[in-house]
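Just one protein chain is left out here, and the rest sit where they should.
Up next is subunit A:
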Amino acid sequence: MENAWIIPLFPLLSFLFLIFFGKRLKGASAYIGILLSLASFVYSLLVLFERFSSPTHKAEAVWLTIGDIQLTAGFEVNQLNALMLVIVSLVSFLVHTYSKGYMHGDDRFHVYYAYLGLFTFAMLGLVLSPNLLQTYIFWELVGLGSFLLIGFYFYKEEAKKAAKKAFIMTRIGDVGLLIGMILLFWQVGSFEYDEIFAAVAAGSISTTMITLTAILIFVGAVGKSGQFPLHTWLPDAMEGPTPVSALIHAATMVAAGVYLVAALFPLFTASETALMTVATIGAITAIFAASIGLVQTDIKRVLAYSTVSQLGYMMLALGSAGYVAGVFHLMTHAFFKALLFLAAGSVIHAVHTQDIEKMGGLWKKLRVTGPLFLIGTLAISGVPLFSGFFSKDEILIAAWAHGNTVLFWLAVIAAFFTAFYMFRLFFMVFSGESRSDMSHVKESPGVMTIPMVILGILAVVAGYVNTPWFGTYLGDWLTEGNAALGHGHIEGPSWIMIVATVVSLLGIFLAWLIYCKRSLSRDWLGAKTMYNILYNKYYIDEFYELTVVKVMKFFSLFLHYIETFLVEGLVKGVSAAVSGLGRLGSKFHDGQVQRYGTVAFVGLAILIVVFAVTGGYLK
């Protein structure tokens, strides 16, 4: 565990190596990426096992000394960090492997692997950070990695726009995080998590300040984790290669926001207002994104909205003081969402379209992808015995136990929506007859299906580490020795589990009636306007276009004019005056001796006059 700092270095090495030598390696660069990510996964696993038996390890060195303040850099392996290490490195390793098949034949194959390495490095570094400043550095690196990967097909206009959008939207959140960080530093005098928590526990920070900083830091998490109202970049990020979507949605980018809130959990629990904000935003996001997911027709977009919605769940859990529930769902979600995205990538790889209206009847053709997709769908829908069921149950119980009745019911409705749209997606892709020519469809190669199988197994069994039936190992372990994180398991009425099950089965049944058996009309939303509103994602993008973007454009136009006419005018005026003077001077230098003489004489005359008038030297 003392050498845990080495884990992020493997992907970094992969990044550096491939950036410099990838061009010569071409296809072989995949092996380097895969091997190095495997190394960091194995090492993470070792660290996790070691963490089971030994206490938190923290190592730090002084980085900068400014006045009497010392900034430190180092790493920390606590329960959350160890767990995150494994999740991130595992998903990253599987995505590396899968990409070998998916990205096969791409011109910039090695660049893709280099970016994957950078992205993984940033995320692994982030989860090892023992202080806010280091977290912030890696936080921005994660943003950079996502920008590069979303814009990987930069020759596509949409990809370019999506990359920029992702970068700018998350940046808006980052400003909040930065301000929150600075305020905390001002109050505590340190970026260290431990010292911040100690100060919070000792009550040396005023409640208002805690609330303010917690909410500002949450703004950063909102941007990164695609929470309402900064969620719009996440669906657009689908322009990147599909394995990247899996990585972004399951392990790296969006998990960072949830991780940040979890890592700073004691700060949030110190302020009821901050918790309430987190829970409310989470619940709103969950139901809001789920309702958009109901009508989307792009396979990846449906999954993207499901991610936004599931992240909302995690925030709701954290905001309801359900630390374990949030982290647990983060873990199970990482597995089944990575599975879903990889399976969706496999489908896209096979049929070369993302429009589910054009798919259908793929169950018979994709004998491996189909069942795996079904497993992922069952898991995310919260069907009993699958991982998503247990973690979602924990979240609902946490919300109920914390007294957020309204948010609880919102989450239940969102669970219904989730089950419905996920099975709508499943039935439209895999059941019935094909709606376009599907004769060329072949199953993906083993290098793509094996990672999916691994994730499929995890999506089923991952839930059993923390169940109300067999014991809450994960919860007990996560909260061990840290009372601030709450209990390992929150007791809740047993009807919640029944309600959750019924609701998700109802959603599945409804989807089956409409999209598989077709005994109900597909125009279930009857009202055309409602459908349009959902299809256009509540016109949020248009709203931003009309308000924020317009205002910003006007403002920048204004600044542009100031620049051209005032600043540039001034500069040009000065330079014109100087060069004009120079041109005037050069006119005299025409080689005419007599003109020189005249000038010299006139100058002398002037000197004498001045001398005569002032009666001596100029004073």
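What we mean here is this: a residue touches a chain if its C-beta (ideal position, glycine included) is under 8 Å from a C-beta of that chain, and two chains touch if they have at least 3 such contacts; residues count from 1.
Methods note: contacts and distances are computed from a predicted model.
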* Among "Branched-subunit amino acid transport protein", "NADH-quinone oxidoreductase subunit K", "Dihydroorotate dehydrogenase electron transfer subunit" or "Sugar ABC transporter permease", go ahead and choose the protein name stored in UniProt for the chain not displayed. => "NADH-quinone oxidoreductase subunit K"
* Asked: Among A:Thr207, A:Ser494 or A:Gln592, which one is in touch with the chain left out?
  -> A:Gln592
* Quickly run down the residues of subunit A that touch the omitted chain. => 589-594, 597-598, 601
